[in-house]
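Every protein chain but one is kept in place in this view of the complex.
Entry: chain A
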Amino acid sequence: MSASDTTAGGRPAPSPGPVSSGPTPAPGGSGRTARRARAVAGVVLSLLLTLLGLLLVTFVIGRVMPIDPVLKVVGERATPAQYEAARQAMGLDKPILVQFVAYVGDVLRGDFGRSISTGHPVAEDLRRVFPATLELASIGTLIGVLIGVPLGVIAAARRGGWIDQVARVVALIGYSMPIFWLGLMGLLVFYGILGWVGGPGRQDIIYDGMVPNVTGLVLVDSLIAGDWGAFRDAFSHIILPASLLGYFSLAYISRMTRSFMLEQLSAEYITTARVKGLSERRVVWGHALRNIAVPLVTVIALSFGGLLEGSVLTEIIFSWPGIGSYITKTLLAGDMNAVLGGTVVVGVCFIALNALSDLLYKLLDPRSR
C-alpha cells in the first residue's frame, strides 16, 4: 500500500485542483489499463478495510454497553447455571477474537440477530424500512441538485451579484438551522396553517396497503399500479420532508458548485473561449460546467450519503417509517441488535457511496489517471 492510498477513504470535499501536477506520461494502451486497474484495486482494498473497521466499531460498541445481553435473554431471576448455559449458547464465553470473527460471519450472511422490540429478525425489519428512507433521500437529493447546481453556477458567474448574495444567505441558514426544528415549523405552516401538504407518515390511512408492494417505494409502486389517487397522496406526504432534506443538500451543493466554478472561470481556457467570441452563456454552461462535472458527481454522492444520515431526525418529525425512525425507536427500547444492524446498514451505504465517488473520480477525471 503506498502512502497515497491512505488518502483514498472518506474524503469530505475533493478538491478539483490539479491532482497530478507532474508531466503525465503518454497514455499507452496497456499502461493506462494497468494504472486504472491499480486505481480500482486501491479503492476496493480501502473499501474492504473500512468495512472491516465499521464492523469492528459496531462490535466494540455492542460489547461496551452496560446492558448485559445474557441477562436480557434469561431474565433477572435465572440461576447461575441457567445464566452460564445461555452465555455459552450465545458464544460469549469464547475469546473476543473468535466472537468478532463469528460476528463478521453473521453480518456477511445478512444475519443481524433478532430484534427484541419487534420480535422479527433485524434483517427482515431493515428490508421493510429501508425503501422508505431511500425514497426520501433520493427525492431530497434530486431537489438539492436541481436547485443547488444552477444556483451555484449563477452565483459564480455573477460573483457579488444579488443571486450570489442570496445563495450565500441560503447556505448560511442551511448550515445553522437545526433540521428537526425546521421540520416542525414546516409542519406547522404548510400542514397546520395552510393545509397544502399531507401530514406525518407516508400515506393517508385509507391508502394504506391499497397499492401492491413491488419496490417498497410508494411513489413508484402507485405508478406501477396506475393508482393516481394513491400517487397524489404519497406525493403530498413526501414533498415536505423531501424539500427539507433537499434544502440542506442544496446548501452544500450550491456552495461546492460555486467554488468549483470560480476555479474554472479563472482558468486560461475560459479566457481563450471568451476571446474567441463565445457567448457568456456558452462559456459558463458549456465549457466551465462541463469541466466540473466529475467533482460535482462526487459532491452529490457525498450529499446523498449525508441525507441518508440526516433523515434520522427528519423521519422522527414526520413519523416516516424509515431506518432513522427504526434506529431511534429500538434505541430507546435498549434493543442493541436492531440499533447496531441499522448502524451497519447506514454505514455500509455511506462507505459504498464514498468509495463510488472516489472511483468515479479516479476513472473519469483525466488528470488523476
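Here, contacts are C-beta pairs under 8 Å (C-beta built on N, C-alpha and C of every residue); 3 or more make two chains touch, one makes a residue touch a chain; residues count from 1.
Going forward, contacts and distances are computed from a predicted model.
Trainee: One chain isn't displayed here; going by UniProt, is it "D-ala-D-ala transporter subunit", "cytochrome-c oxidase", "Autoinducer 2 import system permease protein LsrD" or "Formate dehydrogenase delta subunit"?
Mentor: "D-ala-D-ala transporter subunit"
Trainee: Which of these, A:62, A:150 or A:321, touches the one chain of the complex that we don't see?
Mentor: A:62
Trainee: Against the chain that's been left off, what residues of chain A make contact? List them.
Mentor: Per the touch rule, chain A residues meeting the hidden chain are 1, 3, 6-10, 12, 46, 49-50, 53-54, 56-58, 61-62, 64-66, 172-173, 175-182, 184-185, 187-188, 192, 258-259, 262, 305, 308-310, 312-313, 316-317, 327-328, 331-332, 334, 336, 339-340, 342-343, 346-347, 350-351, 354.
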